[in-house]
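Just one protein chain is left out here, and the rest sit where they should.
Every chain is named by a letter (A, B and C) in the order it is written, and numbering of its residues begins at 1.
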Amino acid sequence: MTTALRVTVWNEYRHEKSSTHPASKIYPEGMHSAIAQGLREYPGLEVRTATLDEPEHGLTDDVLANTDVLTWWGHMAHGQVSDEIVAKVHARVLDGMGLIVLHSGHFSKIFKRLMGTTCDLKWREADDNERIWVVEPGHPIAEGLGETIELADEEMYGERFDIPAPETLVFVSWFKGGEVFRSGCCYTRGRGKIFYFRPGHESYPTYYNPEVRRVIANAVRWAAPSAGPKPVFGNAKPRQ
Amino acid sequence: MTTALRVTVWNEYRHEKSSTHPASKIYPEGMHSAIAQGLREYPGLEVRTATLDEPEHGLTDDVLANTDVLTWWGHMAHGQVSDEIVAKVHARVLDGMGLIVLHSGHFSKIFKRLMGTTCDLKWREADDNERIWVVEPGHPIAEGLGETIELADEEMYGERFDIPAPETLVFVSWFKGGEVFRSGCCYTRGRGKIFYFRPGHESYPTYYNPEVRRVIANAVRWAAPSAGPKPVFGNAKPRQ
Amino acid sequence: MTTALRVTVWNEYRHEKSSTHPASKIYPEGMHSAIAQGLREYPGLEVRTATLDEPEHGLTDDVLANTDVLTWWGHMAHGQVSDEIVAKVHARVLDGMGLIVLHSGHFSKIFKRLMGTTCDLKWREADDNERIWVVEPGHPIAEGLGETIELADEEMYGERFDIPAPETLVFVSWFKGGEVFRSGCCYTRGRGKIFYFRPGHESYPTYYNPEVRRVIANAVRWAAPSAGPKPVFGNAKPRQ
Partner (left out) sequence: MTTALRVTVWNEYRHEKSSTHPASKIYPEGMHSAIAQGLREYPGLEVRTATLDEPEHGLTDDVLANTDVLTWWGHMAHGQVSDEIVAKVHARVLDGMGLIVLHSGHFSKIFKRLMGTTCDLKWREADDNERIWVVEPGHPIAEGLGETIELADEEMYGERFDIPAPETLVFVSWFKGGEVFRSGCCYTRGRGKIFYFRPGHESYPTYYNPEVRRVIANAVRWAAPSAGPKPVFGNAKPRQ
């Protein structure tokens, strides 16, 4: 019997609360609700949500200790995420918690801290169409997909994306306006697995797309903690 | 409900049939029997065996089509493996079948063909003791292990190991005689996942070691095929 | 005082000899002449050429022994390259000779042998425009380039490109028709460095493009042999 994987879907949840912003119509209950709903379509996942304006951003010690994989969406309020919470999330990732960073989360404190780079990129809000190509079709995160995911309207993100070269590059995006982007990037930091997935601008219904949902569910499973050895550091006696 | 993973344990099975060879005492029913027995301790695996001297080396089209992960042990008779069978195994790996290459299998035709290099190394049969260090403790293949696997007696394999740099290096071995070795190496070729695992000389009871068995079972699960998109090659119409 | 790097530019040289083929107009002296001419614009390179229809394809033991970096263009006659010569080139690469594989050389015997995969891809001859994006701007092969290389007309190559994930991915191409491609891929095999570079269809004047020439010259320098230790293989006495 396998235990359910405990997923916490974190969202900044600001755009959606502004009645004049398109996100308030597309995601009236917040993007986290749509992402969580998508994950609940898959068996074996126990999903809860947490948002910026909750106490401790909804990421208390207890929540973090009981999260196997955390997904992260943020955009306009990265700076309001407390450094203390970021340090706790960082420690949990190194200890094995999976982390799925979505779209504008590329500029979150936690992603930049884990990557060590600026994580900067090109962007354009212009209803570009995006075609996400699977370049590593044997990878578990590509399970159940076709050759491409077609998104009729999305924000463009273009290279140079200032990240460490991913350990595995699963997806590359094509944009009508002429750009490409490394859209699905796997990393290991400490014992934790990290996946960055590009699409998901707040002004488009991307998180209702079944293939996007599939990718996030696949990524959550891929990033599940493994019960490997807890590293022992510090002064050590000879083994021989 | 998950379907069982279908594993075929392939063995050259020659040393064990020579009554003067230590392998005939340690593995009277062949190393494949010990490896298969080890895998059967883990749930969700459906294990069969195949050996060199069976027709088509036991790897008929039907067997290969119904194998999710193949494990490979060979040593003295690499040259007797038919090129036709190797071509079929190669095609199946590229199509998604997992491949676990054990010990002296580093010099098998199939491993050399997949790697593109000589796969040569240093060796010494001298009852070295080996300490396998987990260097990537968050990797699924390290699940359930401690910091090291201690093998009191093993053949030494030493660097330079002439392989492409592994996509993930999970284990590094220390040998009493002064050598190190990249002992657990992950690769993707086509849609197939490949894991090379060092220990397993025929003169030692290595495949009865519970941690070695654990690694092989973990590797089999990690190398399970994913239902990703089947690549489409050749002349293509524009998408736009 | 630095010794010149000895470069051999190899070309199939068949399309260009067919008077009805556009290549006969664009490259009247063969694509190898254009590639060699481009390299000669850079200091420190001593460039010669070799072609399929010369004895031993122009790749005698003496030529190979005196080549630091070999560039390879082939297309319609991959099957006519002798297996014996391929084996010699393979051995030289593992021994440290650099190899730059150009465009349709993806299907050459030598590239497939070094990669261990089919090296298959999508293609279309349709005057697509190609935009090559630099994704790793700190890499020596990107030296002197802008953010992109723009090619008004090229053959399209699209993903899935069935190669091992490159050790470093330097370029990604965008095509008007909707595809992307990993266009600049670095590998190490044995002591040899290998670079695959996508553009260069025989019906377009790509090898006169100064930025394409710059990339090839940069790649040649990057792939230069290093005087590292010659690996020692086989039975080894203890070091301790």
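Convention: a contact is a pair of C-beta atoms (placed from the backbone, for glycine too) under 8 Å apart; a residue touches a chain by one contact, two chains touch by 3 or more.
It should be emphasised that the depicted structure is a prediction, and the values quoted were computed from it without experimental measurement.
Undergrad: Would you indicate which residue among A:Arg48, A:Lys176 or A:Arg221 is in contact with the undisplayed chain?
TA: Per the contact definition at the top, the residue touching the missing chain is A:Lys176.
Undergrad: Which listed residue (A:Leu114, A:Val135, A:Val172 or A:Cys185) would be found touching the missing chain in the intact complex?
TA: Residue touching the chain left out of view: A:Leu114.
Undergrad: Touching the left-out chain: which of C:Lys176, C:Arg198 or C:Arg213?
TA: That would be C:Lys176, which touches the missing chain.
Undergrad: One chain is left out of this view; which of C:Gly58, C:Gly74, C:Gly105 or C:Gly192 touches it in the full complex?
TA: The missing chain is touched by C:Gly192.
Undergrad: Could you tell me which of C:Ala4, C:Met76, C:Ala152 or C:Val232 touches the chain that is not displayed?
TA: C:Val232
Undergrad: For subunit C, which residues lie in contact with the unshown chain of the complex?
TA: On the subunit C side, contact with the omitted chain comes from 96, 131, 134, 136-140, 142-148, 167-168, 176, 188, 190-193, 225-232, 239-240.
Undergrad: Which parts of subunit B face the unshown chain closely enough to count as touching?
TA: 131, 133-137, 147, 158-161, 165, 168-169, 172-175, 178-180, 182
Undergrad: Going by the touch rule given at the top, which residues of subunit A touch the chain that is not shown?
TA: The missing chain touches subunit A at positions 94, 113-118, 120-124, 126, 128, 156, 158, 160, 162, 164-165, 167, 176-179, 187-190, 229, 231-240.
Assume only the chains that are shown with their structure count from here on.
Undergrad: Please state the rotation angle, between 0 and 180 degrees and to the nearest 5, that superposes the Cα atoms of subunit A on subunit B.
TA: Between subunit A and subunit B, the superposition angle is 180 degrees.
Undergrad: Express in whole angstrom the distance between the two chain centres, defined as the mean CA positions of subunit A and subunit B.
TA: The separation of the two C-alpha centroids amounts to 33 Å.
Undergrad: How many angstrom lie between the CA centroids of subunit A and subunit C, rounded to a whole number?
TA: 37
Undergrad: List, in ascending order, every residue of subunit A touching at least 2 other chains.
TA: Subunit A, residues with two or more chain partners: 131, 134, 136-137, 147, 168.
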